[in-house]
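A protein chain is absent from this complex, but the other protein chains hold their places.
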Amino acid sequence: MQATLAQLCETLEGHGMKPELRGDATRVVHGVATLEDAAEGQVSFLSNPKYEKMLAETRASAVVLKPDVKAPDHLNLIRVADPYAAITALIVRVHGYRQHRRVPERHACTHIAESARIGENATIHPGVTIDDDVVIGNNAVIYPGCYVGPRCRIGCDLLLYPNVVVYDDTVMGDRVAIHAGTVIGEDGLGYAPIGEKWIKIPQIGYVELGDDVEIGSNCSIDRATLGKTKIGSGTKFSNLIAIGHGTQIDENCLFVAQVGLSGSVSVGKHVTMAGQVGTVGHIRIGDNATIGAKAGVTNDVPAGETYLGAPAIPITEAKRQFVHIQRLPELKQQVKKLQKRIEELETRFTAESGAE
Amino acid sequence: MQATLAQLCETLEGHGMKPELRGDATRVVHGVATLEDAAEGQVSFLSNPKYEKMLAETRASAVVLKPDVKAPDHLNLIRVADPYAAITALIVRVHGYRQHRRVPERHACTHIAESARIGENATIHPGVTIDDDVVIGNNAVIYPGCYVGPRCRIGCDLLLYPNVVVYDDTVMGDRVAIHAGTVIGEDGLGYAPIGEKWIKIPQIGYVELGDDVEIGSNCSIDRATLGKTKIGSGTKFSNLIAIGHGTQIDENCLFVAQVGLSGSVSVGKHVTMAGQVGTVGHIRIGDNATIGAKAGVTNDVPAGETYLGAPAIPITEAKRQFVHIQRLPELKQQVKKLQKRIEELETRFTAESGAE
Partner (left out) sequence: MQATLAQLCETLEGHGMKPELRGDATRVVHGVATLEDAAEGQVSFLSNPKYEKMLAETRASAVVLKPDVKAPDHLNLIRVADPYAAITALIVRVHGYRQHRRVPERHACTHIAESARIGENATIHPGVTIDDDVVIGNNAVIYPGCYVGPRCRIGCDLLLYPNVVVYDDTVMGDRVAIHAGTVIGEDGLGYAPIGEKWIKIPQIGYVELGDDVEIGSNCSIDRATLGKTKIGSGTKFSNLIAIGHGTQIDENCLFVAQVGLSGSVSVGKHVTMAGQVGTVGHIRIGDNATIGAKAGVTNDVPAGETYLGAPAIPITEAKRQFVHIQRLPELKQQVKKLQKRIEELETRFTAESGAE
């Protein structure tokens, strides 16, 4: 929805910000774009000072930026303390969230079990299968190729992008969104060894996702062997993430792509895991911890700490360790020189002693 | 299926175990659960001594545990040497494996080529495509959204969860199970360089899975350029695993999530690879080797060895190396002190010499 710059400022004020407008308050914008891509009629923003020089060339109709940044006189400006937060609010104001095409009625290619109960106002695309005894709340949007297994219990405002697979007995809260190709509730790697052979242990647990969980594409979340694997409310995952059986993740965590957690891990609230992090099983990651990219976590991480490396250690130690490693050639040279000085001392000493 | 504690003990005896029952042999249980989750009517177990204190609070109707562990008097107990193996047997006894809903006949949304031959007693869900000249044995269960490409030759008791894709010419033994979203037989990364461009090399090989192979969800197993990529009988994979073209993996291996093997790797029998392991191509991993989490294997690994690190080295060396790295600040201090002592010696020596 298009808006004048004055209206955009009202939106920001509604979010508790204090925008200062410079220029033409009646200018209309109908889109948000980067400084580089912006065309006439679009609003852009400058958050990272690295891109300051692009202000001179942008064709944006207005730019959101910090109070103290210099900008060419011809530009309309909205100055706010946090341009990134502001532009987020403006994207929602101007563009809104993705609109999902409505599919009016059940199609011959949609396979919904008779025993399944689906709430009002659902959009179930052709090519979807919903199995026995599933319960789904109101306003569900389910794209083609999704499968929801027997006895799943799912809240309102479900959004499944194409080809999502939800195994039997999965539980989800309200407003869960899952991106394409993700699999929830497959069997974990549970086998008992008999000699060199592996005998499958039935995985009789399930997966529970809280409210407002968003999972990226092509993730795999194992069901528990017994009990449940849990993703807490408000937690957000990127893509290609693997969660082992019985692992429990608390609220408002943020996991970047390709993170892999073993089984029976306990992750606290508001934990951030950067890309390609891995953990062993049966450990505890405390609330508000941050795990740096590619870390391999082999022990408990205390609440609030930032860990890095493989095996992961507190980030200050990890960085110091890295500097020490970088300076190894130097240390070796130092030792070599000391050796020479010792040899000289020994020689001189022996000569002197002999001379006496 | 529910059972009395006496009947559960019979099951364990049938597995060669020697259970000792304390308490009410006639008590009926109908489920298995963790100590924490167990309710009246469920049997639980204690394997890890870490959780011993939970015995006081569990509501389980019986607990399987080791002979020497203390437990409250009111609890019914089944004492065995290996509680984990015992509970596995009891899960199978009480819960069994997943039951697959039968789909009685071919549906208008199921696309099976006329030239395909599918054995007796198959359950092919709507939304499945089976292409030309495919042969599948008896008792196949194929969930919605699966695709089986031309000329695949597959044994009995096949189980494909939703949205599995099997490319042309794949060969599978009996009792293969593949979890949702996994892709078998896509083209490998085979290109010939012409200047800076990459010219595709037709990937005319195929993939062969042995008997009793189980593959997790969202894995990708490349077909070979020539010949075959092979996963040996009894091998089990977790999720998001990538196998390069022409790689051959022997029997009864166990691969944890996000393992990635390059092309033309040869993996022996009963090899374990922990999460996020990667290997370069054209190497040999010997029988019974274990590769630790996140290891980057750049050379052959001898049979029976455990390797860790990137580049991967024998685990004892890797651990020693890690200790050395941790102690680098100490070593640096030590060198600094030696330097000072040498300086003192030099000063004293020069003073004495000059004094003489």
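A and B are the chain letters, set down in written order, and residue numbers restart from 1 in every chain.
Heads up, the rule we're going with is that a contact is a pair of C-beta atoms (placed from the backbone, for glycine too) under 8 Å apart; a residue touches a chain by one contact, two chains touch by 3 or more.
Predicted, not measured: the structure shown is a model, and the values here were computed from it.
> Looking at the whole complex, which of B:D187, B:D211, B:D287 or B:E305 touches the chain that is not displayed?
In the complete complex, the chain left out is touched by residue B:D187.
> Pick out the residues on subunit A that sit against the missing chain.
These residues touch the chain not displayed: 32-34, 36-37, 48, 84-85, 88, 91-92, 95-98, 101, 108-109, 125-127, 143-145, 161-163, 179-181, 214, 216-218, 234, 236-240, 251-252, 254, 256-258, 269-270, 275-276, 293-294, 310, 322, 325-326, 328-329, 331-332, 335, 338-339, 342, 345-346, 349, 353.
> Quickly run down the residues of subunit B that touch the omitted chain.
Considering the whole complex, subunit B reaches the absent chain at 108-109, 111, 127, 129, 131-132, 145, 147, 150, 163, 165, 167-168, 181-183, 186-189, 191-192, 196-202, 204, 218-220, 222, 225-227, 240, 242, 244, 258, 260, 262, 276, 278, 280, 282, 296, 298, 310-311, 320-321, 324-325, 328, 331, 334-335, 338, 341-342, 345, 348-349, 352.
Just so it is clear, only the chains that are shown with their structure count from here on.
> Could you give the separation in Å between the centres of subunit A and subunit B, each centre being the mean of its C-alpha atoms?
25
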